[in-house]
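One chain of protein is taken out of this complex; the other chains stay put.
Right after this comes subunit A.
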Amino acid sequence: MFLKINGVQKSFGKDDRREQVLKDISIDVREGEFVSLLGPSGCGKSTLLSIVAGLNRPDTGILQLDGCDIVKPGKERGMVFQQSALFPWLTVEENVMFPLKGMPKEKAREIAKKYLRLVQLSQYAGHHPHELSGGMQQRVSIARALAMDPAVLLMDEPFGALDEQTRMRLQRVLEEIWMETKKTIIFVTHSIQEAVRLSDRIIVMGTHPGRILKDIEVSLGRPREGQLKEMAAYEESILEMLKTENDKVEEEERSHAVGY
């Protein structure tokens, strides 16, 4: 398997106040697949992503990318964060060139240009991040992560802080980029609509402790834009499933309360 997540557990806090945020997480991701981690806040989806990025270590479990263990951050796993993590002291182009250190300047600039073109921001190469809108900043972040040609692109609610219109536009841009580059993408979101709009597969997660509820294949053609009815059907079934899950949790809580 290309990206293998096996039996990952993670707890935060100390001793008696220890809380488990991830329980028995196992996911296999094929090369070129677009996988979404979907769940409410507190389900540990962002923690899981930062573990894959190598920014966090799991308590137990195995993580492998292309047969190699993941122990620390590396260039083969590019990451896009929810807030723009662009460096304000660098221009847009210099930001995209940041991961290309060690390469001849001219070649790095060439690559930066290519990816800025991909996110349709070539004419902003000389600008500084504070001169761009939130949506443009996120597109630069995507270009920067792609510039180092990672095997996997990790995206932590990248469009979460954007307005609805920008968000929909960036979803279209991202789908195009994915179809063009054939990158493996792991995409964290709490929006069912966004997950269905973009993914081949949706891993639905639940809270307390963070765990996998369901692994859903989305077998719709690309591009997805316009397939409103089909997408709505998927959204409906996921909502339905989450509802039964919620009912179950509530039922459990109630019986627990009676037990006391």
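Basically, a residue touches a chain if its C-beta (ideal position, glycine included) is under 8 Å from a C-beta of that chain, and two chains touch if they have at least 3 such contacts; residues count from 1.
Rule of thumb we're sticking to: contacts and distances are computed from a predicted model.
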item: Per UniProt record, name of the chain withheld from view ["ABC transporter permease", "Cytochrome bc1 complex cytochrome b subunit", "Xanthine dehydrogenase family protein subunit M" or "GGDEF domain-containing protein"]; value: "ABC transporter permease"
item: Candidate in contact with the missing chain, chosen from A:Gln64, A:Gln83 or A:Ser122; value: A:Gln83
item: Residue, one of A:Gly44, A:Pro99 or A:Pro158, that touches the chain absent here; value: A:Pro99
item: Contact residue for the chain not shown (choose from A:Ile5, A:Cys43 or A:Met148); value: A:Met148
item: Subunit A, residues in touch with the chain not shown (by the definition above); value: 50, 53-55, 72-75, 77-79, 81, 83, 85, 87-90, 98-99, 101, 128-130, 144-145, 148, 154
